[in-house]
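Note that this complex is displayed minus one protein chain, with the remaining chains in position.
Chain naming follows the written order as A, B and C, and within any one chain the residues start at number 1.
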Amino acid sequence: MRAQTEAPEFTTSELMVVVGARELKDGQLVFAGLGIPQIAVALAQRTHAPRLIVLNEIGLVDPHQIELGVGNADPRHWYRAAVFSSFLDIVGMVGHRGLVDVGFLGALEIDEFGNNNSSEVQRDDGGIRRFGGGGGANDIASHAKSTIMIIRHEARKLVERLVHNTSPGFLTGGDARRRAGLPGRGPSRVITDKALFTFDTTVGRIKLLSIHPGITHEDVRVSTGFPLEIPPGVPETGPPTQEEVRLIREELDPTRMYTSAI
Amino acid sequence: MRAQTEAPEFTTSELMVVVGARELKDGQLVFAGLGIPQIAVALAQRTHAPRLIVLNEIGLVDPHQIELGVGNADPRHWYRAAVFSSFLDIVGMVGHRGLVDVGFLGALEIDEFGNNNSSEVQRDDGGIRRFGGGGGANDIASHAKSTIMIIRHEARKLVERLVHNTSPGFLTGGDARRRAGLPGRGPSRVITDKALFTFDTTVGRIKLLSIHPGITHEDVRVSTGFPLEIPPGVPETGPPTQEEVRLIREELDPTRMYTSAI
Amino acid sequence: MTAHPSRTDGVAGSKLMTLAEAAAMVHDGDHLALSGFACARNAIAFSHELIRQGRRNLTLSACILGMDADLLVGAGLVQRLIYGGGSLDRFGSLQCVNRAYEQGTVVAEYYSSLAVAFRYLAGALGIPFMPMKSMLGSDLLARLKEETAPDNVLEMTCPFTGDPLVLVRAMVPDVAVVQVQLADAEGNAQILGPRWENGEAAKAAQRVIVVAEELVSTDVIRQQPELTVIPGFRVSGVVVLPYSAHPTSVYRCYDHDHDHLRLYVAKARTEEGVRGYIEEFIREPGDHVAYLQRIGGIAKLAELRADRVLGY
Partner (left out) sequence: MTAHPSRTDGVAGSKLMTLAEAAAMVHDGDHLALSGFACARNAIAFSHELIRQGRRNLTLSACILGMDADLLVGAGLVQRLIYGGGSLDRFGSLQCVNRAYEQGTVVAEYYSSLAVAFRYLAGALGIPFMPMKSMLGSDLLARLKEETAPDNVLEMTCPFTGDPLVLVRAMVPDVAVVQVQLADAEGNAQILGPRWENGEAAKAAQRVIVVAEELVSTDVIRQQPELTVIPGFRVSGVVVLPYSAHPTSVYRCYDHDHDHLRLYVAKARTEEGVRGYIEEFIREPGDHVAYLQRIGGIAKLAELRADRVLGY
């Protein structure tokens, strides 16, 4: 991807990190798994949100890693945490209790209502391809005040009908989510490698917020499997600053584990 | 009280300790509060039940005290425990879980069905005299495989009708306890300063097992507020052995905090 | 990833405040979950300050009430108790609590202790109730249903097993005060010894006030995070105040004060006596240091210090 005026060169995954970080506010309680969410949270902590607290379902509060680990279960990820506790303490007494401000969710598929499949997809031969399963994703999606989903922007991923609704968004739209009894407010953002989406909460439907630099409207349209309105004046996603890129490359992901892509 | 042949002199509270200890088996899980129950348990551990484990609702497993404390909340009582946890862990995950073999319960009043009042009694002026409340006593009475109650033998304490059924025994007798849904098997013994009782579990009613040395049948009769059958051949409670008395006096309660009475 | 710019105790947001500021976070009519169990880890200094500030119409809750509750009831601040029992162990009963109960000046919502713990647990987990089998067939349940708390208990047949069940409703105290050994300025709080229901009560509450014997660097907390019972993000205020549970004990810090507990029990025998106690030990001294001076000062505190090995 080409750099914008006054902005440095950056990769798409760096842009996604920066977009994620910008959605976070100081003092928030955030569920963030490995990869882009973890780097986004670290970036927010180094810039505008020093008091943001990260939770991990495994039983962690506010770790201060000095190395990236291979996953939640890697003790590198637990370093200097303030609390070592349990699934019940974190996903139960913080998550189900309704205290989580933002939960990051990965997805295999999402639909226009922000429903999220992290379980399985259809194979070309009609069979099922099973993935790891959502784990605590459904719990986060059900209870967090907001959720941010991260997904590759492809027509077979942003789909009209999910194979499996693992983690409900707005269900069938309108007030279906509220009627189902789900306490959390539902999805708030979708970050792809092409665009940033929000949700119109009155109709419970996805809405384009900005398109990443260098991506055409046509590209977004053909890469989206559900009908999508692209307003002519839709803005371009603001690029990372030089300091953001420096932080990501020099401090947060120096081995380019998660941010080298594209 | 006079000593029996071949038995040492002993106090009534020492006899009650020994009677309590004899009811315990090796390897059992026991809830025992301060006073006679605690000494009874310690005596059992020093004699026939070295592997008996004491639990305390405050969040303790298997303490090895070297000094008697003023109560459950006294750290003297916690010394060298294997677990420091919580009310939920002990009363919930052991007690409510149905794993407790024996629970000792104090009582202000009991009735012939083994129902237990540890809340309040009637004053002579008709008002209520409030005591501390049962705390976890109801939980123990509801769930333990057996309970042993300790009470002073007076007609105003072994009563026909309780002021308050804090901790159910067999309720109205028969299978009333089972029908109410209480999982524990109900009361198994009542130890007073005059006698030892068991329960006929088919009718859910108290039954005299033995009378303490030196106590007359008439004494038991007038000191019992509900109708009580005293079979002519009811045995005398076996006295403590010399070793039991020595252990109590020299090792378990050397300051005679709980075992000097009478 | 390089080291996180060391979050000093300030960066993550100090919540340190004075006892007066913390007590001001409890409002008239609030439900306050207390910290103690009989004569251990009671929120004594905090209760003194509530009395000095003249708070009113409080609801207090705990599995087992202790001296803090007795003082607050004795001072007339309390309208409702939600509890399973209470005492000062061998020192005696909670005479102010029992007197208020007998005279009907407080509503006593009286459960099995596990039912209180379950109500906190439900509050902490954000679920509306917990099912249980304690209290079935008892007068505890009858009185809750008919008199003191008809909205907080229900009987139900289990849809899975067909067994009778009691449902106890979630409880969300306005404030939980927790007396701990160690806390950092962010509010991460560690409890040594048994924790009774402190964890669940704090996590159920809307606001948490930590009263700590000792302020430690967040590094100390993060060396053994297994011991952190309350995470800083749940905490609204941290008060660091040595001997703030006196005359009750704090494991590994100090023993209970026999002399003072006996004195209190003698005074609390009558309403007049307790009024005199409050005047002499709470209002007149006016703050915690002057209180400690009055109960025997440095010599007494030195005598109470816990043995390093025994912890008491």
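Definition applied: a residue touches a chain if its C-beta (ideal position, glycine included) is under 8 Å from a C-beta of that chain, and two chains touch if they have at least 3 such contacts.
All of these numbers come straight from a predicted model, not from anything done at the bench.
Trainee: So which of the visible chains would the left-out chain be touching?
Mentor: Visible chains that the missing one touches: A, B, C.
Trainee: Looking at A:Glu14, A:Glu57, A:Asp193 or A:Asp253, which makes contact with the chain not pictured?
Mentor: Considering the complete complex, A:Glu57 is the one touching the chain left out.
Trainee: Kindly state which of the options A:Arg22, A:His64 or A:Arg177 is in contact with the chain not pictured.
Mentor: Result: among the candidates, A:Arg177 touches the missing chain.
Trainee: Using the touch rule from the top, list residues of chain C that touch the missing partner.
Mentor: Touching the missing chain: residues 126-133, 151, 154, 156, 158-161, 163, 165, 167, 169, 191-193, 226-227.
Trainee: Considering the whole complex, not just the chains shown, which residues of chain A touch the missing one?
Mentor: Against the missing chain, chain A presents residues 34, 56-60, 69-76, 78-79, 84-88, 91-92, 95-96, 119-120, 127-139, 142-143, 162, 164-168, 171, 176-177, 180-183.
Trainee: On chain B, what residues meet the omitted chain?
Mentor: Given the touch definition above, chain B has residues 27, 29, 42, 45-46, 50-51, 53, 61-62, 64-68, 80-85, 88-89, 92-93, 96-98, 143, 183, 250-254 touching the missing chain.
Keep in mind that, in the parts below, only the chains that are shown with their structure count from here on.
Trainee: Would you kindly say which chain has the C-alpha centre located farthest from the C-alpha centre of chain C?
Mentor: It is A.
Trainee: Would you kindly tell me how far, in whole Å, the mean C-alpha position of chain C lies from that of chain A?
Mentor: Taking the average C-alpha coordinate of chain A and of chain C, the gap between them is 40 Å.
Trainee: Round to the nearest whole Å and give the separation of the Cα centres of chain A and chain B.
Mentor: 59
Trainee: Can you pull out the residues of chain B that are in contact with at least two other chains?
Mentor: Chain B, residues with two or more chain partners: not present.
Trainee: Using the touch rule from the top of the page, what residues of chain C touch 2 or more other chains?
Mentor: none
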